[in-house]
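For this view, one protein chain was removed and the others were kept in their places.
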Amino acid sequence: MVNLRNFKQFIVDTIGLMAHGSRLYYAWVGFLLLLIAVGGVAYANQLHNGLIVTNMRDQVSWGFYIGNFTFLVGVAAASIMLVIPAYVYDWGPIKEITILGEMLAVTALIMCLGFVMVDIGRPDRFWHIMPLVGHLNWPQSMLAWDVIVLNLYLLLNWFVVTYLLFSSYLEKHYNKKIVLPLVLLSIPMAVSIHTVTAYLYNGLAARPFWNSAILAPRFLASAFCSGPAVLLILLQVLRKTTRLKITDEAIFKIAELMAYTMGFNLFLTAAESFKELYSGTEHMVYFQYLLFGLEKNGVHYNTLVPFAWASIITGFVAFLLFLIPKTRTNWTTLNIGCVLIYTSVYIEKGMGLIIPGLTPDALGEIFVYRPSFTEIAVAAGIFSLGALVFTIMLKAAVPMMLGEFTISKGRKAADAVPENEPIQA
Amino acid sequence: MTDLKPMHSHEGSVDSGSCDSRREFLGTAVAAVAVALTGCGKLSKEEFLQHNFRELSKDEIQTIIARLEAEYKEKFHKTVKVGNEAAMPGVIFGYALDLSRCIGCRRCVHACVKENNQSRDPEIQWIRVLEMEKEEGVNIQHAEQYYNPDEVPREGHFYMPVQCQQCKKPPCVKVCPVGATWREKDGIVVVDYNWCIGCRYCMAACPYGARHFNWGEPHIKDADVNPDTHYLGNRPRPKGVVEKCTFCIQRTRKGLYPACVEICPTGSRKFGNLLDAKSEIRQVLESKRVFKLKEDLNTQPNFFYFYGV
Partner (left out) sequence: MNTAPIRFAGLTLLLLAMPSFAHEPSKKGEPVAQEGIQVPKPPFSEGVFPCTACHDGKQLKVNTQRRELAMHSEIELKHGPDSRWCLDCHDANSRDNLHLASGEKVEFTASFKLCGQCHGDKFRDWRVGVHGKRTGSWNGPKQYLLCVHCHDPHSPHFKPLKPMPPPTRPEDIKLRKGGAR
């Protein structure tokens, strides 16, 4: 029965599951906590001295933090790759594991929030952005839209995950009438979060590199082709270490869908490159900086070139690996492909999007930006925080999904050496 | 989450709807977090809770100004006046810069720094002078800001200072998520330094590189502080907020020329009321070859460049 007492018990039990585990579990959590502490110390330094401890300056006023934020919004949007086949086409094998995608979305969104918080100059004024309490410049500012859609998407995913797990915990079947509309809603919402994030950049006439019509489609294509890569690897890990049933068929289907999105992503990239390089206007200078380097007043600026080509080549190779059925169904090449596409899109969203958009700057100056040690430490802390959140969510969710841990089952086991402990391979 | 009953509070008088004390408790708790988030800087509760300038009443503004003046006095060991002059009716400011006469001496840059209390270390300058070749014309990609010859103007070069263009359709105002920047009735685009959250979206949106950020705690020597300030203009700024040229709002709203206009040794800078047909700025617009920077972006600046000769 769904009531407050049961829910309270659910929370207590969830925390109990999260707080206990094998040695490996503790070691992993400990490692993540250590990294989070490192990030925390770096962030404390940044709070005290200001953002001057980063390498961002007026000329390149957004950098590593916002690059990571953009990439992670894409990861959050990618969970719908699993939702679409599961609920729209009612495709069995994926349904059970869609919840993992949604948990990944929640994690990614928490990290997004983290990166925004560490990037703003006055985090003590975060309440200014809240509607009613502060002053949210909606609908004019795209950042205002982003605040709204990201938080709504977070709430939506968090609610669906909690509800599904709670139902499983109570040994009841979830109410389709509640879940299905929400999950279907999450499809346009996922599209919306990445579109709005793309519009953030797209709407700025001051930055011709971003002010291109296909920026939003490019964002979506790259999100859909890279986000699920994390899940593919995760699913393989989970089915080896837990009793979670994930068929080969499901994994290969996701990979096939990814192949098509990768192809589309490459096509859009080619379209963008063609427009800039063929028309050859002054706006080409940003693409030139990215792909070929620029020469100004006798100085050569080539910092981004190796990364740009690495991104293109890894993306292309991953596309081939995923497209060809033989390599797609081979676990080695599939996993290599996952790593490659993840790398490709990570580079593209950070170094390939933020930096060339701001270099050369509005007055033609070229400032070479590289993240400082503080930025890397803080980012590592936030990624570790995300990993920790995801780990503890999985720790609680997997036994519940498997039906091994419910309101009546498995409680004692959680105190002793748990039998639903991940099997050490 | 689902626990709707108020939890035990240390205040004691929380249970029934004693909203004020609960709000106060929450406010203090959040303020404590906020103080932590400033990196253990000084942050009073009043400053933390201060609202967007445009939403404040006259009394609230007076209180805030009194608080600021006290803070500045303590910080700089001198009396600093924070004014709040409103826009003069029937005035829209216009600015024109004579490209044929600017010699790139940068006296405007440094006069501005002195007048507007810009941080000396880390350095902030609201005006950037671009050196370009006469052969190329206005080509920003080939501009050089760090020129430092023995004498200016250099043979074959011309100079173009760039500062906030006080656009009629400012992209920075459009994108600010909290409405911390807006365009005043006299055309000046201002920033409420106590409301800005430092997200720097406006800096990405500005096509003229006119907005600058306080990456670190700004530093000015006490003796260098200009004590005649305006709340929306040249009062000393805190760390982590955006600032920019305000057409010397503390001077122009009292009828004076901006500091850059006064210091220019070649008389290249012209300023006045666009609505006054007899003003210098109108004379320029009506009789000279005038252009706007990056006009195709349709920001409709109130800052014009012209060729006097």
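To keep things simple, chains are lettered A and B as they appear, and every chain counts its residues starting from 1.
The criterion applied here is as follows: contacts are C-beta pairs under 8 Å (C-beta built on N, C-alpha and C of every residue); 3 or more make two chains touch, one makes a residue touch a chain.
Just so it is clear, the structure is predicted and the values come from calculations on it, not from any experiment.
Asks: I'd like the shown chains that the missing chain touches, ordered by label.
Replies: The chain that is not shown is in contact with A, B.
Asks: Can you say which of B:200, B:230, B:244 or B:270 touches the chain missing from this structure?
Replies: Checking each option in B:200, B:230, B:244 or B:270, the one touching the absent chain turns out to be B:270.
Asks: For a quick check of understanding: of B:83, B:122 or B:227, which residue touches the chain that isn't displayed?
Replies: B:122
Asks: Go through subunit A and note every residue touching the omitted chain.
Replies: Within subunit A, the residues touching the omitted chain are 49-50, 52-53, 57-60, 367-368.
Asks: Please output the residues of subunit B touching the missing chain, sorted low to high.
Replies: 75, 88-90, 103-107, 109-110, 121-123, 125, 128, 145-153, 215-219, 239, 252, 255-257, 261-262, 264-267, 270-273, 276, 278-280, 283-284, 287-288, 308
In the analysis below, only the chains that are shown with their structure count from here on.
Asks: Quick check: how many Å separate the C-alpha centres of subunit A and subunit B?
Replies: 36
Asks: Show me the residue ranges of subunit A that touch subunit B in the complex, using the header's touch definition.
Replies: Going through subunit A, the ones touching subunit B are 4, 7-8, 44, 46-52, 54, 56-59, 61-62, 116, 119-129, 134-137, 140-144, 147, 200-201, 203-207, 282, 285, 296-297, 357-358, 360-365.
Asks: Contact residues on subunit B for subunit A in the complex?
Replies: 2, 30, 33-41, 43, 48, 51-52, 55, 122, 128, 130, 139-145, 162, 171, 174-180, 195-201, 203-209, 211-217, 239-242, 297-299
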